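Report on the following structure.
As you look at this complex, bear in mind that one protein chain is not there, while each of the others sits in place.
Right after this comes chain A.
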Amino acid sequence: MNDDTTHEDYRDTLLEEELRRAAAILDPVPAELTRIAVDAYALHDLDARIAELTFDSVTDAIPVRGATDVPRMLTFTAGEVTVDVEVTGEGLLGQVLPPQPAGIEVLGGPQQTRSLTADTMGRFTTDTPVTGPFALRLRTGGEVVVTEWTRA
């Protein structure tokens, strides 16, 4: 490496630092988002089993030609328990499998929770639209299952 190369590298580094400063001034993390991320600590839940997102129509479905505004279909899986969710403009339409009653909380963030119940067939609905990040916390039998956080 000769001196010129070193000098050029040094100028690159200075420019990167300049960009870092510019980003801190012109495009910083919004303060409210940092606050929400700090509060998100409350969401850590070692007792619950996580139901992983195993199907998402946005990435896994083959698009139907000409179909517009198809509902978003999500499947979450934790061992033998499966939760199918359809996200529509009106709310959520869900199915717990194997069919069983469940207490369900719809989480919208560290501070937002709504409760509902799945009937004996494992079906549940919400009557208000879900927007942004959400997770479902299900109590079935003696177990708590939480779906992975996903954007509606």
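Note that in this section contacts are C-beta pairs under 8 Å (C-beta built on N, C-alpha and C of every residue); 3 or more make two chains touch, one makes a residue touch a chain; residues count from 1.
In this text, contacts and distances are computed from a predicted model.
**Student:** Just go with whichever of "FAD-binding oxidoreductase", "Mannitol ABC transporter permease", "Sulfurtransferase" or "Sigma-70 family RNA polymerase sigma factor" UniProt uses as the name of the absent chain.
**Tutor:** The chain we cannot see is recorded in UniProt as "Sigma-70 family RNA polymerase sigma factor".
**Student:** Mind listing the chain A residues that contact the chain we can't see here?
**Tutor:** 1, 6, 8-13, 15-16, 18-30, 33-34, 36-38, 40-46, 50, 56, 58-59, 68-69, 109, 132-133, 135, 146, 148-151
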